[in-house]
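Missing here is one protein chain; the remaining ones are kept as they sit in the complex.
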Amino acid sequence: MRKSLDFLLAAVTAFCALVAVALLVGLVAVIAQRGGPAVNWGFLTEQIRLVGAAGGIFWNLVGTLILLSSALTVCLPLAIGLALVERVWLQREGPRRLLRTLLYTLNGVPGIVFGIFGFVVFVQWCGWGKSWLSGGLVLALMIIPTVAVSLMERLKAVPKKYVEAAAGLGLNRAQIVWAVLLPQAWGGVVTGSLLGLARAAGEVAPIMFTATIFAGATLPKGIKESPVLSLPYHIFILAQDSFDPSVGSKLWGAALVLLALVLFLSVIALPSRLKLHEEANV
Amino acid sequence: MTRALSWFFSFVALGAVTLLVGVFVWQSLPVWHHEGWHYITGTKWFFRQKEFGTLPMIYGTVIVALIALVLAAPLGFGAAIFTAEYLPRRVRLAVKVLIELLAGVPSVVYGLLGILLLRDWIYNLFEKFEPLSGDTLLTAGVLLAVMILPTIVTLSDDALRGVSSAQRRAARGLGLTHAETVLSIALPQAKRGLGAALLLALGRALGETIAVFLVVGRQDNNLPEHVFSLRAWLDAGQTITSKLGGSETNIAYGDHVHWGAMVGLALLLLIMTGTVTLLGTGFGKRSDA
């Protein structure tokens, strides 16, 4: 009885794990298998033609990169500021916890809510219309928690002795931040940014009303009325009328490229995350 | 200088968050004036007739998320128990990394798979119930289940690993089996963390837009008599997010009440996900203490 329970639990949980892994790996395999044939050099460097049935996704890639880089530029100072305030400048535990809770909550806010927010504030109030900058700002707001929390964790892990040694040399807090804390914890900013970008790269909901259109945009020339194309929105639109077989293969190709971009960003974030894991486990 | 800059940027960020909440409360005021509580309890949404009842969408949102949770939780917990309690450390890390990577797969990719594969499977599998198409609440729920699975696995695994190994060793030292140790030591002591994993996954399911949008059918005003029946789930439905993601959002701006009704939906969503996330983080935190 006890023996069979012992075996049963191991078998059942092993089965669950197998199903979970198989499901997720299978999903990637399907995308790779169907999208693979469509992806070639031309696909990446040509512009879209015939409503997605021909040509490539060059401007979609460019648009996504524009959105990502503007989001990162805006997000970095805000996230670093928040992390420093939480770890260094706030002295009492109460406000610190409040700030952390706020960040966790912000992290749970659905993408579509950011989208509507951006639509009201940037598209309508600022009168920008659909603009790459609206998209960048909205995405920046969305990934602030990821970057800030990642940096906070690293700042927390900086050994006390370094801070004490620096203070012993007569450095003030600001000098300690620049000389000890930020250099030691910079990996947190990098990891957080990569993960944040991986998330932002795949999101449609925040940018569908604020920044991106399906066809007919290249490099933006200003801020007002200067939308961009983007990879996830492209897939989103094509997926809704995916009955045209010639669109089909291009669609899978675009999905494969997007998936590769996102996985690439998460994979280069891996080593430093693993290191943190190892340290946490010792 | 450093200090001033830190505070400045923090205030900008906090200001943006405050503005976000403020915008949703303020912009949705017209519909609260127009509908009152009927906005939440009303079952009909006809914007031309200026009738805005959101109950069918709240139902859709909740039921889709619950289906996802019910499907994903046992599988996710099982997988987490296996990774945390049975696998050697290195293999466990490898599996965890794999699962976390897959947690980052964009929702539009899941949506695509839903449209091109899952929709037909559901349609064929439940043919004898004669669904109108493969775009159903159930399809959305199943798709969401796959999407939140990595979240459940990785957070539950963390929770289980948080239980001290001295406790496990002591139980084994008394002659308890591996399974008994898992069931009487690891699971009970990790239960807060496991609860938090479920809540955070639920938050993700409630707020997911694109994947649901693509497979839920986006049928307004569908509120069945029996909310917990498979047949009802095999109808197309509408969730808050799929409504917000649709073209009505573009039309609505300009009409105060209609726009208020749309923004009000976002506010409801914000409240639902916010509550669940807050509960989830609060829950998990206390288990560490």
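Every chain is named by a letter (A and B) in the order it is written, and numbering of its residues begins at 1.
Everything below uses one rule, namely that a residue touches a chain if its C-beta (ideal position, glycine included) is under 8 Å from a C-beta of that chain, and two chains touch if they have at least 3 such contacts.
Keep this in mind: contacts and distances are computed from a predicted model.
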Fill in: The complex's invisible chain, by UniProt name, from "(2Fe-2S)-binding protein", "Molybdopterin oxidoreductase Fe4S4 domain protein", "Dihydroorotate dehydrogenase B (NAD(+)), electron transfer subunit" or "ABC transporter-related protein"
"ABC transporter-related protein"
Fill in: Options B:Val31, B:Ala79, B:Ile99 or B:Ile185, residue touching the unrepresented chain
B:Ile185
Response to the item:
Cross-chain touch to the chain not pictured, restricted to B:Gln167, B:Asn221 or B:Thr275, is B:Gln167
Discussion item. Suppose we count only contacts with the excluded chain; which residues of chain B make the list?
Written reply: 88-89, 166-177, 180, 184-185, 189
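The definition used in the following text is that only the chains that are shown with their structure count from here on.
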Discussion item. Between chain A and chain B, what distance separates the C-alpha centroids? Give it in angstrom.
Written reply: 18
Practice prompt. Could you pull out which chain A residues touch chain B in their complex?
Written response: 2-3, 5-6, 8-10, 12-17, 19-21, 23-25, 27-28, 30-31, 77-82, 84-85, 88-89, 101-102, 104-117, 119-121, 124, 141, 144, 173-174, 177-178, 195, 198-199, 201-205, 208-209, 232, 235-236, 239-240, 242, 251-252, 255, 258-259, 262-263, 266-267, 270, 274, 277, 281
Practice prompt. Provide the residue numbers of chain B that touch chain A in the complex, in ascending order.
Written response: 1-3, 5-10, 12-14, 16-17, 19-20, 23-24, 27, 74-79, 81-83, 85-86, 89, 93, 95, 97-102, 104-113, 115-117, 146, 149-150, 153, 177-180, 182-183, 200, 203-204, 206-210, 214, 241, 244-245, 249-250, 253, 262-263, 266, 269-270, 273-274, 276-278, 280-282
